[in-house]
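One protein chain omitted, others in place.
Note that the chains are named A and B in the order they appear, and that numbering of residues resets to 1 at the start of each chain.
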Amino acid sequence: MHRDPSSRSGDGAAFGRARRGVMIGNSGWDIAVVGGGLAGSSIAWGLARSGLRPILLDGEDLDRRASRANFALVWVQGKGLGAPHYALWTKASAERWPQFADALEAETGINLALRQPGAFTFALSQAELDGLRSEMETINRETEGKAPPYEVLDHDETRRRLPSIGPDVAGSIYCPADGDVNALRLFLSLHSALKAKRVEYRANHPVERIEPRKGGFRLSGRWGEIVVPRVVLAAGLGNEKLAPMVGLSAPLKRSKGQVLVTERCAPFFAYPSATIRQTDEGGVMIGESEETKSSVATNQEVTAVLADRAIRVFPGLADLNVVRSWTGFRVKSLDGLPIYDQSERHPGAFLVLSHSGVTLAANHALVIAPQIAEGHLSPEIKPFRSERFHVPASA
Amino acid sequence: MSARIIGVTDGMDELYDVVIVGAGPAGLAAAIEAARAGARVLTIDENPAPGGQIYRSITRNTPETLPFLGDDYWIGRSLANAFLESGIDYAPQATVWSLEPAGDEVGRYARIGVSLAGSARIIHARSVILATGAMERPMPVPGWTLPGVMTAGAAQIALKSAGIVPSGKVVLVGCGPLVFLLASQLLEAGAEILALLDTTDRHRYASALGFLPEFLLSPYLAKGLSLLGKIRRSVNVVSGVTEIRILGSRQAEAVAFRFRGGMGTFSADCVLLHQGVVPNINLASSAGCAIEWNERQRAFQPVSDGDGRTSRKGILIAGDGGGIGGAQHAEISGRIAALAAMRDLRMPAGDAAYLRDLRKQRRRFLRGRAFLDTLFMPSDEFRIPSDGRTIVCRCEEVTAGTLRNAIGLGVPGPNQLKTFVRCGMGPCQGRMCALTVSEMMARERGVSPAEIGTYRFRPPVKPVRLSELATLPASRDAVSAVVGPYMEDD
Partner (left out) sequence: MFRRLREPSDKVTILFDGHPLSVASGETLAAALLASGVSFFRSSVVGKKPRAPYCMMGVCHECLVTIDGMRNRQSCLVEVREGMVVESQHGLVTIDARDGQ
């Protein structure tokens, strides 16, 4: 019986780790990507397409992986309040998504079930509807009308489009640019594509230390070490600890979310929504919650609220069985916007961090990765650098 | 004083000293012991009557109605009767779907999510004893999902709980004492057993020999030998079976097999599979109890100390759920766990001599297990199907071939694998596939399943209706976590 004495309490499982002290060395990789989630694998895929030879180092099976705990939305509505550059960045990614999906499907044969029919955000009170409307108006103003169009619908209009809506729905916001994808198959597809491109992928190789050296970076952990000329940090929650090692910073805020999943049912809702969506397999996902440091709600209490609200939106869901639930920790920066950065002290080090790993996967793969391959991020990315937090870089 | 039977969630108290999950031998004994110590006890069990699986329907059967069940079954009667006569609350046909140990976020007491008669409720306990028992080790062979294929345990349950036996041609497949026991019971009940295909791995004989002396001193020996002789005289036993394939278009029609002498087929209407039992860990794991790999039994089980305490304060495990030990071991471990829970709650806990005696009995019942565990460990082929078309995850119909391809992507573990191919995402929540998946990954990687780990289980550990969850209490913090800034003032 092997047990890792440093197992985190509450995780319920503790298992042995990879062998220690094995020197992998440098086998000619151009760049290491730290983190094999959606961000890391999208970037690695983009780098490979740009002609580089990346090595992708991934953490462990029971790590808190945001890429397994997302709502699979390709979402633009409501994004970028107070940050018009982000609203437009998101819109651009949604517009690139079909091209991204086509490329992946052509390479792997895996159907990602991307659909972009537009989506709803339901309001269960007039206060909610007013609040949502006000946000959309502000974003529209801040982007000088360039943000995607939207409609504010009252109860009757919402019901006309979605007859199965319950009486409690005060109204909704509909945005035609929104959509969703099978995010688990996206994840599988990225890894399958990486394998087909012979990109080196090592799971159970969590990077614990990065040391800049002449000509590159030494990445090490209990599994050994490698030396590479360049490195991209795409380690989600792990970025916070790693970023200062290369003169970057990734300040995060705690954002815990919870999702319920029901058993499969026949298709009943042809659109995604912010809190309820039906996967292409038929299960209904119900979210969304955000608990920050100040919340002491327990899982079962949040579950109760999620369930209650879902039934108020679609009363027909009442008798469906919930077959699983999960919590996830969003990779959220202090202002909730992505961080794309390049170290000034060590220009070969890059940072990619966002909590919208699905929506932004297209941009990560098709825009950020080629820029990293070129060696520098473009000026349009500048507002996403972490200097906006005025946190002095260390090391 | 007798047990108060609870039929609706409103009938339960808000807080108990001890909540016991499961009314098999371990749970029954734990309840009796805790009640005797003066604790307020609630037993929650999914079945309609006490007894778990081994003593299924014991309060409803008599030796006259089911004459071929041996003493091993009937000794459960006094236990079940004592349970029903003790001053406990007992909720049959109730399901525990979540368990949160006491802690900073949850509060002073453990929280248990229970569903009964269509409605859910959260209740609290100072201490929780999980007596959730074991389940059959999955036996993924080609065709095992066909109607007409069941476990040996299922046939026993059908016999004990309803007095029914398979009506057509029966073929038993597998290894371990239960296969022979069932064959004997079915024979006496008049079932038509065409064959018993013994899949005991011949390579195990040598390693089991080391444990033989201990086995010879155990309670299992005498029973085992006499049973074996009787079966071999009345049933066509084929030994050394190394491969199985169940054939049929819409239900089981035949079993094809490979054995030392070549290949064979038996037609069959009912195929009963068995290769031992393993702990059912979903509830313990979802509560955050640390899980470890038991190499000798080749199964995952919750980590526990000598008295059943898990890694989570206030949660104990007793019986086969903590490691396979058999029914009599389960009863003793239930008593020991109850006494440990009492001590931890600073309630009267029996005298030291009693506890010493219990521990001595437990050692006695564990004697001989090493021999059985080793001899009847299924071969690689029956734990890890080589035919890529064999379904491993029954709910999502994920085959061995799909799993191996995904493992070949280099995934870090079973949870990532689950993400990629959906194994473990169906209603059974991984109970039928978890072991196979971990073993398969371990084999592909050349490491022990201890290093691979298993699925992370989360509540609900059994499906619960959305409407039941919606009626559970929620704090304002919880509402705010979901609604965000636009909460209306109520």
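Going forward, contacts are C-beta pairs under 8 Å (C-beta built on N, C-alpha and C of every residue); 3 or more make two chains touch, one makes a residue touch a chain.
These numbers come from a predicted model, not from an experiment.
K.L.:
One chain is left out of this view; which of B:70, B:107 or B:168 touches it in the full complex?
P.N.:
Of these options, the touching residue for the absent chain is B:168.
K.L.:
Touch as defined at the start, partner being the missing chain; which of B:6, B:102, B:149 or B:358 qualifies?
P.N.:
Residue touching the absent chain, from the options given: B:149.
K.L.:
Which of these, A:224, A:315 or A:370, touches the one chain of the complex that we don't see?
P.N.:
Within the whole complex, the residue contacting the unshown chain is A:315.
K.L.:
For the chain left off this view, which of B:82, B:189, B:228 or B:447 is in contact with it?
P.N.:
B:189
K.L.:
List every residue of subunit A that touches the chain not included in the displayed model.
P.N.:
With respect to the unshown chain, the touching residues of subunit A are 159, 163-167, 263-266, 268, 282, 314-317, 319-321.
K.L.:
Of the residues in subunit B, which ones touch the absent chain?
P.N.:
Considering the whole complex, subunit B reaches the absent chain at 46-48, 53, 60, 65-66, 93, 95, 118, 135-136, 145-151, 153-154, 157-158, 161-168, 189-190, 250-251, 269-270, 280, 394-397, 426-428, 431-432, 462-463.
By definition in this document, only the chains that are shown with their structure count from here on.
K.L.:
Please compute the C-alpha centroid of subunit A, do the same for subunit B, then give the distance between them in whole Å.
P.N.:
Those two chain centres are 38 Å apart.
K.L.:
Under the definition above, what is the set of subunit B residues touching subunit A in their complex?
P.N.:
It comes out as residues 98, 100, 105-106, 111, 113, 122, 285-295, 303, 311, 406, 408-416, 419-422, 425-427, 429, 447-448, 450-454, 456-460, 463-467, 469-475, 477-488.
K.L.:
Can you list the residues on subunit A that touch subunit B in the complex?
P.N.:
1-3, 7, 9-17, 36, 58-63, 65, 68, 123-125, 127-128, 130-132, 184, 187-188, 191-192, 195, 201-204, 260, 262-263, 281, 286, 288-291, 295-311, 317-327
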